[in-house]
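Only a single protein chain was left out; the remaining protein chains are all shown in position.
Each chain carries a letter (A and B) given by its place in the written order, and its residues are counted from 1.
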Amino acid sequence: MALPVESTLSPTAGDAVAAAEMPRSVRRGGSIATISGIGFLVIAVAIPLLFKNFLVFQFTQMLVYAIAILGLNLLTGFNGQFSLGHSAFYALGAYTAAILMDQYSVSYIWTLPAAGIVCFVAGFLFGLPALRLEGVYLALATFALAVATPQILKLSPLEHWTGGVQGIVIIKPDAPPGVPLNQDQWLYYFTLAVGLVLYVAARNLVKSRSGRALMAIRDNPIAARSMGVNLALYKSLAFGTSALYTGIAGALGAIVVQFVAPDSFTIVLSIAFLVGLVVGGVGWLPGAIFGGAFVLFVPNIAEGVSKGLSGAVYGVILILLIYLMPTGAAGLVRAVLSRVSR
Amino acid sequence: MELFWQQVLAGIATGAIYACMALAVVMIYQAIDHLNFAQGEMAMFSTFIAFQLMLWGIPYWGAFLITLVVSFIGGVLIDRVIFRPIHDAPILSHVVVFIALLAILNSSAGFIWDFTVKSFPSPFGSAPLFGSSLISAHQAGMIGVTLLLLVFLFVFFRYTRVGLSMRAAAANPASARLVGVRVGWMVALGWGMAAAIGAIAGILIAPVVFLEPNMMISILLYGFAGAVLGGLTSPAGAVLGGFMVGVVENLAGTFIPVIGGELKLPIALMLIVAVLVFKPSGLMGRTVVQRV
Partner (left out) sequence: MTTLLDVRGLVAGYGGIPALHGVDFSLEEGGVTTLLGANGAGKTTTLRALCGMIRARGEANFAGKRLIGMQTEDIVRLGIAHVPEGRGTFTRMSVEENLQLGAMSRRNGADIKQDIERVYEHFPRLRQRRMQQAGTLSGGEQQMLAIGRALMLRPRLMLLDEPSFGLAPLVVREMFDILAGLNRNEKVSMLLVEQNASLALSLADTAYLLETGRIVTSGPSAQIREDEGVRRSYLGY
């Protein structure tokens, strides 16, 4: 598991000194990371065995959101490009999977790479003109994309494929023959497996030279450029990769929920991804799971507290969370670890 | 041809509201360097306060003034109470707090006043302006008020000491402190002013779109678009941008067949994005000269 102490976040003076003192605390921190990683895996695998179908379904959704947030983190957390438009890529992935399964009888497994490729291309193409936009301007452009998506999905000329306002219904896949799991349990493990593969890939990307180039672009684009990093290429590739992740999440989401419709993919979803990103910790990959959990479960909790004021309760919880953990779960984990390894 | 000019004028009239929102957005942007996503909900809540005051029997202009003052104070309080504790936190955390604020205001308004649509009076009346078929008195009133606001803000920033202090606090808070500017209070002032301007925008638009908790959501978007188009650094640009967005939205909705009511918003936004691709700091934004 990636360790916050290793500073995938922007360096500060404190971090620089902490890095210099790294050897012993990293070893201890490294073993804490391994232990928590194993612990997480054990719990994750046990979940379908411990909980009823509806909860397993919810946990699967949580994993789906976590994958989407992972994608957003790659773009915003590690490359510094702000996006409010990821609901569009999520929708694109979802509809790709739905159309392939519904109209072309493609097996659900193959819809994932298909969705990934389609979204990668879409993300890359969107990233190209977006190169000229920074900060708030990019936010507005991605916002426009997110707002346009449900409307485009409802357009009559496309109805033949998108199913218009009604959307498309998908048949839930069964576990492969010989595997003694029901549909919800199988989908959970399938999603978990896909998620783990994507997480490991993301971690390797972040630690590679390309990952460092991405972060260099985030921290100091002018310096990065003068060191020979091709800004245009990397930024567009970052967009594409991020869209790929979120697109695969969308495909998984469609399969799990068995249904796609335009109004499931509004700007509210994009905002939820952003909230999940911050709650988990910008620039910290494992945070995605905390973000996914928050985004899925907290709105329900808020509604449980007060039906009429559920939005207000959600808002208050969110503000309190930011007060306690301004840098999300990543900050909290970091604080705990630095106290432990002292 | 008359249809065209009618739509242009109607666009300018609705653009006046976007311009007002854009002004509020730019105010806060100048003060804190990011967009206030809750601006629309703050304006909506202020409008509901005016509504409630009138329900209690207070006449229109009295309610208007009280609402302005309350909104100003509300804006200052939101800054001091909600945002001050996290002023060290990264930008994205701020964005999330804005979102939380948005949720709280929207939900509370719905809870207190429910989601049914209510009518809201206009101080200008809804009769056509001087009998002309092109524009109504209220629409003309909206344009007039927006331009007045713009002049006021221009004078304030250019020619007053407080205005200069606010600009300094926004541009370079560390240096501003070194000349004695109380940066914290400048930011709070910016918030208060933006809240008051938002209240004016809300009170002016409510007669047209009718009062309900979700009324400001798309208007805020257009306001952002206008502000960004104008270049976020200039109130004049924000107003110009707001007017342009109104005109483009109206013309697009009327003359391009594919676009029904629903696609107006994304098309308008896309056009703005297209402009930004060619002129990244907006139409009137100052390209900041940076010595590397």
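Going forward, contacts are C-beta pairs under 8 Å (C-beta built on N, C-alpha and C of every residue); 3 or more make two chains touch, one makes a residue touch a chain.
Values in this document were obtained by computation on a predicted structure and should not be read as measured data.
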item	value
Touching the absent chain when the full complex is considered, from B:Met1, B:Val81 or B:Leu178	B:Leu178
Chain B residues touching the omitted chain (full complex)	161, 164-165, 167-168, 171-172, 174-183, 233, 286, 288-291
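Going forward, only the chains that are shown with their structure count from here on.
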item	value
Centre-of-Cα separation between chain B and chain A, whole angstrom	32
Residues of chain B defined as touching chain A within the complex	29, 34-35, 82, 85-86, 88-90, 92-93, 95-97, 99-104, 106-108, 110-111, 221, 224-225, 228, 232, 258, 262-263, 265-267, 269-270, 272-273, 276-277, 280, 292
Interface residues, chain A side, partner chain B - complex	76, 82, 129, 132-134, 136-137, 139-141, 143-144, 147-148, 151-152, 154-155, 222, 271, 274-275, 277-279, 282, 308-316, 318-319, 322-323, 326-328
